[in-house]
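Every protein chain but one is kept in place in this view of the complex.
Let's look at subunit A:
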Amino acid sequence: MSSLVRVELTRLRWRRAVLLLLLACLVVPALITAATLWDTRPVSAEEEAAVRAASAQEIERCERRPRQYGVRPARAETRCAEVVVGWQTSRRDLSLAGERAGAGVGVTGVLVVLLMLAATTFAGHDWNSGSMSNQLLFRPRRVRVWVAKAVAVTGLAAVVATVVSTAYWLTIWAAMRARDLPVADGSLTDSLAQGLRGAGIAAGAAFGCYALTMLLRSTVATLGVVLALGFASLFLVDALPISGEWEPLDNAAAVLRNGSSYYVDVPPSCYQQPQPTRPAEGSTCDDSRELPGWQGATYLGAGLLLVGATSVLSFRRRDVP
């Protein structure tokens, strides 16, 4: 089995389309990181001076009519410059907690999509070129072939996603240290843990796409089904009277964030009576429910198990062209 996995890893390494997608897995998160660092860069003295010079008229107007700018007339001489320059140079501070809900999710999303594409491209090529039958003429134990390919695809996706996620969070942490920003206790650990959970989702998505491609025997068909499922699940969950806990994206978010919440419909009476405070958690009028991470993982894992089992059984039984 290990020799088969090595062969499949070599096959992955020699596939140019897969290599390009793996390269994108490095480049796109690097661009996201660069954009995050740029958007949160500290304001330099030169930049502040330049803005102050460019906003001289605005500062002057503020000093003439300070109340329009929310400045007390007594402090207009000092505050107007701060207010006007502050408007034009205000940026959010870099923080691990902020990125866990922001660009960190984006990095995971990018990795998921790119690694899904890599998996389906890899498996689809074997069917498209007809080389699958050639491979089976050398290794006829089909389940082993399926498993070896699955291990190679999923393992590679896990390694790439883990390395990229970890690099992203360590870069953010290092930038905060370099900018003398406070790092809350455990914040880096939480971020790295989210990165690992994201890598798990990316590896699972790659496995799912691989299994689906081995079932449908076509990259195009797989991408079509994935897109259709994505749209249909969003639409159906909204249209049908089923809870948001069955929404794939909510479950993925629950895994990534180690728990999230989803909205439920509440009786109209909840809106008719004045609600002075937030309804008690879990009460009839509480429109938010907690979705624990384990529940999301169970939901997604069951889906992957179903697709994987169907795929391997189909590959074992069906004729190979």
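Worth pointing out:
Everything below uses one rule, namely that a contact is a pair of C-beta atoms (placed from the backbone, for glycine too) under 8 Å apart; a residue touches a chain by one contact, two chains touch by 3 or more; residues count from 1.
Everything below uses one rule, namely that contacts and distances are computed from a predicted model.
Entry comment: the absent subunit's protein name, as recorded by UniProt, is "ATP-binding cassette domain-containing protein", drawn from "Fe-S cluster assembly protein SufD", "ATP-binding cassette domain-containing protein", "NADH-quinone oxidoreductase subunit M" or "Acetolactate synthase". Across the entire complex, the residue among A:Ser3, A:Gln57, A:Ser90 or A:Ser269 in touch with the chain not shown is A:Ser3. When you scan A:Arg16, A:Arg72 or A:Arg92 for touch with the missing chain, the hit is A:Arg16.
Subunit A residues in contact with the hidden partner, per the touch definition given at the top, are 3-4, 6-7, 10-11, 14-16, 125-126, 129-131, 133-141, 317, 319-320.
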